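Here the structure is laid out as structure tokens; the discussion comes afterwards.
One chain of protein is taken out of this complex; the other chains stay put.
For subunit A:
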């Protein structure tokens, strides 16, 4: 047995789960699919006293249309999301990101809530949530609240969630009109975490102007990132005045803490980052123009 010893809890409702988390304090951690947490426990990168398993908690699975958004329960697996016609139609960027996560055996267990709450800087779903302006729903013994994606990711593997707060669902607002979506990443092997990646959403007006855009970056900082300055500069710009290479450069321009490790230096990551942004931008704009 590789992980250190812990107590196991299997609550059946969100209320029971958050009350357990509140009672047990910071030594407790919820587990969803466990595809990130179990390796971290096995490698003893983390240890915990109490594991609160969410698998029996009712009401955390499923995909539904609600208030102009596609709302996905936190315990919905990546495999289910990848097969969902509703997601393919309503949140194409999420559908396209899904096959890039690990391998199919991982996606059979991994969940969207786990992926977002784990907040790995190199993961796909957080970048998609940022690009699309997703709303994350959380519940604690103090009540419920909704957190916009761009205020959710606060630091290395860190989120705005309190110790006794559970991510229950995520709502992806539908982007309507002439829209295009693309995700690009570069990894050394299929299924590995990306060295750098970008998720792009773009909406055009009836002419050739950018009405709105979202650019989520992964593998390029201590947290998943949103290229806010680049988005602002691009909004209302004419397509003819913007090259994909420019977008790549602009999106990478103000990044401060690009990681440097055995998979690639910061300079190399910056280069790859600009290239994947440019490629994703080009494909997204193409799709929007054809719409």
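Heads up, the rule we're going with is that contacts are C-beta pairs under 8 Å (C-beta built on N, C-alpha and C of every residue); 3 or more make two chains touch, one makes a residue touch a chain; residues count from 1.
Note that in this section contacts and distances are computed from a predicted model.
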Options "Carbon-monoxide dehydrogenase small subunit", "SRPBCC domain-containing protein", "ABC transporter permease" or "Sugar-binding protein": UniProt name of the undisplayed chain | "Carbon-monoxide dehydrogenase small subunit"
Who touches the missing chain here, A:5, A:85 or A:240?
-> A:5
Among listed residues A:141, A:173 or A:191, the absent chain is touched only by A:191
Positions on subunit A where the hidden chain makes contact | 1-8, 10, 31, 34-35, 38-39, 41-43, 51, 53, 55, 79, 99, 102-106, 108-109, 189-191
